[in-house]
Every structure is written in C-alpha cells, then in structure tokens.
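As you look at this complex, bear in mind that one protein chain is not there, while each of the others sits in place.
A and B label the chains in the order they appear, each numbered from 1.
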Amino acid sequence: MPEITDDLIETEQKRLEAETEAGGYHLNPDREFVATLVRGLLENEGRYGYRACPCRLASGDRERDLDIICPCDYRDPDLTEHGACYCALYVSGAVVAGERTVRPVPERRPPGGPERREISSSGIGALPLPVWRCRVCGYLCAREQPPEVCPVCRAAKDRFERFI
Amino acid sequence: MPEITDDLIETEQKRLEAETEAGGYHLNPDREFVATLVRGLLENEGRYGYRACPCRLASGDRERDLDIICPCDYRDPDLTEHGACYCALYVSGAVVAGERTVRPVPERRPPGGPERREISSSGIGALPLPVWRCRVCGYLCAREQPPEVCPVCRAAKDRFERFI
Partner (left out) sequence: MPEITDDLIETEQKRLEAETEAGGYHLNPDREFVATLVRGLLENEGRYGYRACPCRLASGDRERDLDIICPCDYRDPDLTEHGACYCALYVSGAVVAGERTVRPVPERRPPGGPERREISSSGIGALPLPVWRCRVCGYLCAREQPPEVCPVCRAAKDRFERFI
C-alpha cells in the first residue's frame, strides 16, 4: 500500500476525471473538494481493500459494502433527483453548467444496506426496473430513469424511450 | 452564444471526430464538407438551443424535433441501408474504405415527425425492435439491425446474433 501523497492524489484524481467524463458523468468542478474525497477513497482502499464511499461508514466486509463502493449504487438516482451523489463527488451536467445548485443529498441507502433482489421466474412482467433504449444508437440499460447522456453515443436523456 | 468562427468550427469538428470514432462510427472523410455541416449544427444550436439536423427544417420545439437532433434517430438505419445518414455527415466503414459510394439518401422521417411508441404490457413478444447480442462481449442493443461495430469491443457486425 503506497503512502497517500499529494502526488498520488493528483494522479488518481486525473485518472478519475478522464474516466468519469469518458463515461458521460461529471466530477464536482471544485477540484480541492474532490481531492479531499479522493484522499478518503485511497484511505478506504488501504483500510478495507476497496474504495468504500468516503462519506459513509463501511463495515469492512466487501460483500455487505458492495452498494457503497464508489461509485455507489445510489449515485445515478441521486444525480437524477438531486443533481449530485450523496458525497457530491459526482454532479449532473446542469450543476457543471451552473444551472442548478448542489444542496445536501438525503441518504437513499436503506439502514444496514440493501436486500439483494431475487429474480422472479415469472417473466418479463416481473423485471425489477424499467429498461431504457437510446433512440439514436439502441443502447439498453435498466435503471429507474435514463442516464444523463448515452454512454455509447452521447445522446441526451430525452432521446431515450422506455423499452420494457 | 459565441460567434461561429472558423476556429470554433475546427475545435468542434475535432471533438466530433474523436467522439465519433470512439463510438465506432465514422464522419464523412471530406473534412470541408463536414465543416459546413458543423457550422449548420452550431447555427441551429444558437437558434434553437439544440443541434437540429442541418439538412432538415426544425420546428424550434425540442420535443417535436427530438428525432432530428444530430445524430438523428434515422442515422443508424440509413448507415445500414445507404452507407450514409441523410446529410452524409456520418458514413459507413465501407464508404470510408472506398468500397461503397454515397448516393442521395431518401428521407426516412415520417412527414411531421414520428409518433411516440407506446410500450405494450403484453410482454416480450410485443417488443417494438429486435434485441441484438454481441457474441464477443455480450453487449445488447435494440435496433433494426446490429451496429457496424460493437461499441464496447469493436467486433464486426456479423459477430452479433439476434437475442430477443
């Protein structure tokens, strides 16, 4: 485990910035704030072996913490509803553009973590989430709402249609 | 709204080229022709607030113009059938390789724009489009035909199979 120097944080932050933008997401434009969170992620990686959310208390058991490994399972619904994830590490395009302000994001995680969903065998009527289709490229994803931009072709959210 | 200078067009064209290739698509190799279309896209962005197709008449109502925001909903079927989109901004790999010539592409858009599809609740038999699977990486997409290359692993079109 390497020491968490400013250089390591800067390197990791740049990698995260590139990867985030490539996937159609955005980091908080406040780079100093992001650096603090990146330090927290690296500390958690050293402590637990995985990058647990720096704003939540991890159990240290990867299986139980799966949903709060960053990016957490709650990021995308929170981006849709609040314009930021729980930590405000990730923000929506509207926040980056200055059209929306980040306010505190309420905790969406159920106390003690989520129950694992069981897949019903009763067919497609029983799918736990809707499937969205990008009308431009045909990309399919299962989420509460479509992503801000299509990760494949960059089409905007309103180019998605409900598919299943 | 910045003035549309040659520098702005060049910057935007380079960004579009990189993004297009990264997604497994191709711009027309005629860069001067593409520059004209990029100017049209930027003009439409200034006029309407979104990059409506430069070769079609937009209504100015984003909701009604969704299908002709570039890349339009018709690009991919037109690439498959004609080797180019309606504007010939996007072309197929065969056109880039000189194996196919671009001819005028007939308008695929229904007059007045498309009717929004309603999703039937009668299950998977009622899906409005086939789902294709990349046999290499498992990527799924819903389109009339598979994409020219898999956007995830770059496998060619004939590596896709009908999945649903």
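Just a few scattered comments:
FYI, a contact is a pair of C-beta atoms (placed from the backbone, for glycine too) under 8 Å apart; a residue touches a chain by one contact, two chains touch by 3 or more.
This structure is a prediction, so every number in the text was calculated from the model and none was measured.
Of the listed positions A:Gly40, A:Gly83 or A:Pro147, the one in contact with the omitted chain in the full complex is A:Pro147. One of B:Cys55, B:Ala94 or B:Ile164 touches the chain omitted from the figure, and that residue is B:Ile164. Summarising the interface, subunit B meets the missing chain with residues 123-125, 133, 135-140, 152-156, 158-159, 161-164.
On the side of subunit A, touch with the chain left out of the figure occurs at residues 19, 23, 25, 62-63, 66-67, 69, 71-73, 75-76, 116-117, 119, 121, 123-124, 127-129, 131-132, 140-143, 147, 151.
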